[in-house]
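Missing here is one protein chain; the remaining ones are kept as they sit in the complex.
Up next, chain A:
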Amino acid sequence: MNINLDVDVTEKENETTLHLKGEIDAYTAPLLKEKLLPLTAKQDHHIIVDLAEVSYMDSTGLGVFISALKSTKEHDAQLKLVNLQERVHRLFKITSLDTIITIETTVRGGN
């Protein structure tokens, strides 16, 4: 079991992409929060989170995205999640968080 999370950051002008790899749970969520939250506090900034290589996420991960979303609203920033695996996407659907967080629809199957 991969219990680590790698966060790879690509910066462009006004846009940051986070490529995540691994699992997002109670142990790795603080790392994600530490990388993601400061970006959401930048005025008009665009943040893309690529979850293609995230095989597992629990509710702690959802919590990080909720607080990121709240912060983007305060700072007129934009948050978008892309390439979610089926299992991860299901979490956003069950919790209806897909109705308030922008999720790009190309969904890859889980493994």
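Rule of thumb we're sticking to: a residue touches a chain if its C-beta (ideal position, glycine included) is under 8 Å from a C-beta of that chain, and two chains touch if they have at least 3 such contacts; residues count from 1.
Here is the rule we use: contacts and distances are computed from a predicted model.
Enquirer: Look at the options "ABC transport system ATP-binding protein", "NADH dehydrogenase", "Sigma-B regulation protein RsbU (Phosphoserine phosphatase)" or "histidine kinase" and return the one that UniProt uses as the protein name of the missing chain.
Expert: Its record in UniProt gives the absent chain the protein name "Sigma-B regulation protein RsbU (Phosphoserine phosphatase)".
Enquirer: Of the residues A:T17, A:Q78 or A:T95, I need the one that contacts the missing chain.
Expert: Considering all chains, including the one not shown, the answer is A:T95.
Enquirer: With the missing chain put back, which residues of chain A would touch it? List them for me.
Expert: Touching the chain left out of view, chain A contributes residues 1, 26, 33, 58-60, 62-64, 66-67, 69-71, 87, 94-97, 99-100.
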